[in-house]
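Left out: one protein chain. Kept in place: all the others.
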Amino acid sequence: MDIPLRHRPGVPSFVEVSLPSDPKYLAVVCTMIREFARLHGMAEELLRKIELAVDEVCSNVIVHAYEGRHDAVYRVRCTFDEPRLVIEVFDRGHSFSLEQCPKPKLEGPLKSRGTGGLGIHFIRKIMDEVEYEGHLGGENCFRMIKKVA
Amino acid sequence: MDIPLRHRPGVPSFVEVSLPSDPKYLAVVCTMIREFARLHGMAEELLRKIELAVDEVCSNVIVHAYEGRHDAVYRVRCTFDEPRLVIEVFDRGHSFSLEQCPKPKLEGPLKSRGTGGLGIHFIRKIMDEVEYEGHLGGENCFRMIKKVA
Amino acid sequence: MDVRVEQNENLWQFHLEGRLDLAGAEAVENAFNPLKSQKLFGCTLIIDFSGVHYISSSGLRVIVACFNHLEEQEGRMILCGMDIAVREVFDFAGLSDVFTITESLAEALDLARTY
Partner (left out) sequence: MDVRVEQNENLWQFHLEGRLDLAGAEAVENAFNPLKSQKLFGCTLIIDFSGVHYISSSGLRVIVACFNHLEEQEGRMILCGMDIAVREVFDFAGLSDVFTITESLAEALDLARTY
C-alpha cells in the first residue's frame, strides 16, 4: 500500500485540468481526479463515488452549459485541503439555478418518473457540500466538497 | 474495443494540466496523458513509452528546473494534431541547454558509466522530435512530438 | 464503448464493453437504433454489462428509454453481468427493483427461454 500524502503546510495540494467539451474526454478528467484522490489515501468505494460526481458535473457542462457543443473548453480543479477534497468545475456557458433543480422521482413505475434530474441527485448524495455560482458572461463555478477524515 | 477518436476539423484535441512540483503528483499527470493517448487509439506498448517520456520530462522539471522544490507549479499540455501527438511541459525554473546534454554511456562496467543522462536518452529514443526553449525569467518549454500514424 | 449485437428470432443480445458515460451512452443509443423499426411484441432483449465497469446517469438514461420503448410494445428486458460499481449506480437511482437483473449471461438466457 502507498503511504497517503499528508498535507504539508505551504505545499499546495491541487491539480487543475482544462479540456474540450467533447464527451470523449470525460474519461480523461475522471481518471485524473480519481488518481489524485487515490494518492490522498481514499478507498476504492469512495473513489468510485467521487468519479461519478465529477463525471455528472462535467456531463452537465457539456450538455446544458454548452448545449452539446464539443469545441468549448472547461476547467476542473481539485484541491486537497485536509480533510476536505474540493472539486470545482468552471465553464463559460449558460448558467442555471442549482436551488431550483427539481428532485427526481425515485419510486413508482418508471413511466411516471420522468427522465432527468439524476445527475444533481447523485452529486448531492455523494458530496457533503454543493454550491454553484453563475456569472453572466463570465465563468460559472460548480463547487463540491467531500470531507474524507 | 473503443473506436479511436478521429480528429474533427475545428474541434480542439487537447488536454492541459497544472500541478505542483511534488514528485507524488507525477502519477497523476502520467495517468492522465496515458488516458488521453489511449482514447486516440494508441496501443499499450506505445502508451508505456509515452508515459515514460512524460514522466522523465516532468521529473527533470522537479529535480533540475525547480531544484527539488515541491511547491512550485508546472504545466503539461498534450495535443493530438493527427497524426502527431504533441506534448509540451512548461516551467518557470532554471533553464538549460538540451543540445549540450552529454550522451550517457550505455556499455561497459557500471562503475565506468557514471550516473545520470538516462532521462534525456529515453526521451530522444521514444519521441520523433524533441526541442526545448528556455526563457530567462519567463516560461521554459520542453516540447516533444510522436508521429502515431 | 463497443456494442456487439446478436439477434436470434425474438431474442436480442447487446453486449456492452467500455465506459457507459455520456460518450458511451451515445454509442449505445446508436446500437439501439435498429430496434425502432422493429415490432418488439414478445421479444426479449438482454443487455450484457460484463464489459462495463462504469456507468453514469447518462448511461442509465439510455437504458431507461429503451426499457420504456420495450414496455410499450410488450417486449421484455433482462440486464445481466453487472459488477458492484455498476450495480451501485442502479441502486442510487432506485432502479434496481424496476429491472429484471440476473448475475450472469447464462442465467439471463435461461430466463429468456422461460418467457
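Which chain is which? They are A, B and C, in the order written, and residues in each are numbered from 1.
Going forward, a residue touches a chain if its C-beta (ideal position, glycine included) is under 8 Å from a C-beta of that chain, and two chains touch if they have at least 3 such contacts.
Quantities reported herein were computed from a predicted structural model and do not represent experimental measurements.
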TODO: Touching the absent chain in the whole complex: find that residue among B:63, B:86, B:130 or B:148.
DONE: B:63
- [ ] Kindly note down the residues of chain B that lie in touch with the hidden chain.
- [x] 23-24, 26-27, 30, 48, 51-52, 55-56, 59, 62-63, 106-107, 109-111, 115-116, 118-119, 121-122, 125
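Convention: only the chains that are shown with their structure count from here on.
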TODO: Find the most central chain, measuring centrality by the gap between its CA centroid and the centroid of all protein CA atoms shown.
DONE: A
TODO: Could you give the separation in Å between the centres of chain B and chain C, each centre being the mean of its C-alpha atoms?
DONE: 41
Open item on the list: Roughly how far is chain A from chain C, centre to centre by C-alpha average, rounded to an integer in Å?
Closed with: 27
- [ ] Mark out which residues of chain C touch at least two other chains, giving numbers and ranges.
- [x] none
Task: Junction residues of chain B - those touching two or more other chains - done: none
